[in-house]
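For this depiction, one protein chain was excluded, whereas all remaining protein chains were kept in their positions.
Chain IDs A and B follow the sequence of writing; residue 1 opens each chain.
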Amino acid sequence: MANAVVELRGCTRDYGGVRAVDALDLAILEGEFLSLLGPSGCGKTTTLNLVAGFVEPTAGRVFIDGEDVTGLPAHRRGLGVVFQSYALFPHLSVFENVAFGLRERRAPAAEIARRVGEALELVRLDREGRQRPSQLSGGMQQRVALARALVYRPRVLLLDEPLAALDKKLREEMRDELRAIQCSVGITTVFVTHDQAEALGLSDRIAVMSRGRIERLGAPREIYERPSSRFVADFIGASTVLRGRAVATDRVALASGLEVQVAAGAALRIGAELELAIRPERVQLAAGPGMGAIEARVEGLVYQGALTEVSARLGDGQRLRVFVTEPSPVPLAQGQTVHLVLPADAFMVLT
Amino acid sequence: MKLLLAPALTVIALFAVALGCLLQYSVLTFIPGSLKTGGLTLENFRNVLAPQYLGVIWDTVWLSAATTVLTLLAAYPVAYALARTASARVRSAILVLTLAPFFTGAIVRTYAWILVLGNAVITWPIPMLFTERGVLVGLVHFSMPTMILMLAAGISHIDPVYERAAASLGARPARVFWRVTLPLSLPGIVSGSLIVFAWTLSAYPTPALLGGGKVQMIATVVKDRGLDSFNWPGAAAFALLALAMTIVLLAGVGRAGARAA
Partner (left out) sequence: MLKAAVVVLLAFMTLPTVVVIAVSFNPTAILSFPPAGFSLRWYENALTYPQFQRAAVNSLWVTLGSVALALPIGTAAALALERGRLRLPTLWATLLLSPLVVPGVAAGLGFLILAASLGMIRSRAVLIVAHVALVLPFVVRSVWVSVRNLDVTLERAAASLGATPWRAFRRVTLPLLRPGFFAAILFAVVVSVNEFVVSLFISNRVTEILPVAMYSYVVNYTDPTIAAMSTLFITATFVVVWLADRFVGLGRVFLQHR
């Protein structure tokens, strides 16, 4: 069982009348890559700022390596931070930027030269040492920011939406590079993002946040396949939510009387009103009626190259989203009747 | 559209003509006791460089430099507070207190210092009024609003994220200031200092009233010769000297501003 490097206990942070973080409990484990994921305003950046020491909690305590650091100012916490805007000092060269933390720690010149060199090599910028940040591209600036935060081997690496300012292709490249570096260095990392694909791809664990609280904490696959709440189901991946009532421990009657088999792990309470979520990619297109297929009418088609997003309406009026991998097994057209199979184990019961 | 510019340019042209008169008279001979002038001569400029006047020029430069440095030191904390305070009310208060002296005029402010430096409030251990020290205090006080505003404008342009980044890298607040905030506020420091220096070179009421005739600066010489001795040519030469020094310095401000961009 890995130990907790960072712990937030009951942390609350208010800004005037607004509660940004609400009685948050979080333990960040040694060596893990944890993402704080959520929409704007959910409190993820504030949580990062609490760990970094840029803001103090209105209530609650912050621990690093078991020590209470709640009152400790940022410059004494020994962490590494990569800011969204990178915050590279414009008046210093790349070398001096990376050397900054080492100079603050009074490292001797020879050691500084060596370690900055290594750090720049790690991010493949060893030849840009003399340049100014303004002369570098966005991607390169981001790597300098990373080198600067890592060079003095901080306890924890904090990243505040570091990929947000990059274009799509660069973002994907940097994402892979980031993961590679984190793995090779083995440093405990906290990553703030609103991009669920990034979180899913990079993290050991994800904390999905909303309105100052953690809605769900767990490994990516677990969160994706068993979202547990409507918010998480909506935020991570796409899903359709269907309403119905349990008529047996494993059957739910949807509004129109249509009944579906549900194998969600736990037995259902008979008579309970519930919400079922199903991912569009799990809905299958059947060749024809029968085999438990449900009839639906195609209302919308959005061709996306690798797949087509289909919006279909069920007999009871509820709408269902389906991702059909191209080429489609069945020809699709507006207004057409299709037969959909909803596998029992594809359903996620939402609380 | 050019027509719209014409009236303004006319005014400026008149202003230029006035300066032209200065130029004209500076090369004419002074006839003591009258306003009439003799022929062309460089005597007036040679006079400017005469030993006793060279002393005045040196004193002016030295006093202006001292004023600039002291004003910079005194103004920076206020400017920092003005630029960085979160509270709008505090900001308003600082702004009003900073700007109000600006608006009360030279005579009022200088008179106030006559009172304070003249033992009306406390008895000074060493004489302050009618000394260089007193004039220095008056000049610093006079220059502070300008310096505060220019510094504050510069500081407010520095993104606070840099200070956070430095803190996250382990720098104590004093180190953050020294290594990040101060260097990044350099453009504001340079332009503020150049402007204060240039304006102080030509300051008149402060040295005139607080110096009581014992402290001479270039501007007081111009006034004495121009208005009291009617030596317009001689005064003009000095006035042109002040003008030239100012233009050179303020051109420097433009350069510094362009380089910082």
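Going forward, a contact is a pair of C-beta atoms (placed from the backbone, for glycine too) under 8 Å apart; a residue touches a chain by one contact, two chains touch by 3 or more.
Remember, predicted model here, so these are calculated numbers, not experimental data.
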According to the contact rule at the top, which chains on display are touched by the left-out chain?
B
Who touches the missing chain here, B:F30, B:W113 or B:Y162?
B:W113
Could you pull out which residues of subunit B are in touch with the chain that's been left out?
1-2, 4-5, 7-9, 11-12, 14-15, 17-22, 24-25, 35, 74-75, 77-78, 80-83, 88, 91-92, 94-109, 111-116, 118, 120-121, 141, 144-145, 149, 152-153, 156-157, 198, 201-202, 204-205, 209, 218-219, 222-223, 226-227, 232, 235-236, 239-240, 242-243, 246-247, 250
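Criterion: only the chains that are shown with their structure count from here on.
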Between subunit A and subunit B, centroid-to-centroid distance (C-alpha), Å
57
Provide the residue numbers of subunit B that touch subunit A in the complex, in ascending order.
159, 161-162, 164-173, 175-176, 179-180, 183-184
Which of the residues in subunit A end up touching subunit B in this complex?
52-54, 73-76, 78-81, 83, 85, 87, 89-91, 100-101, 104-105, 148-149, 152
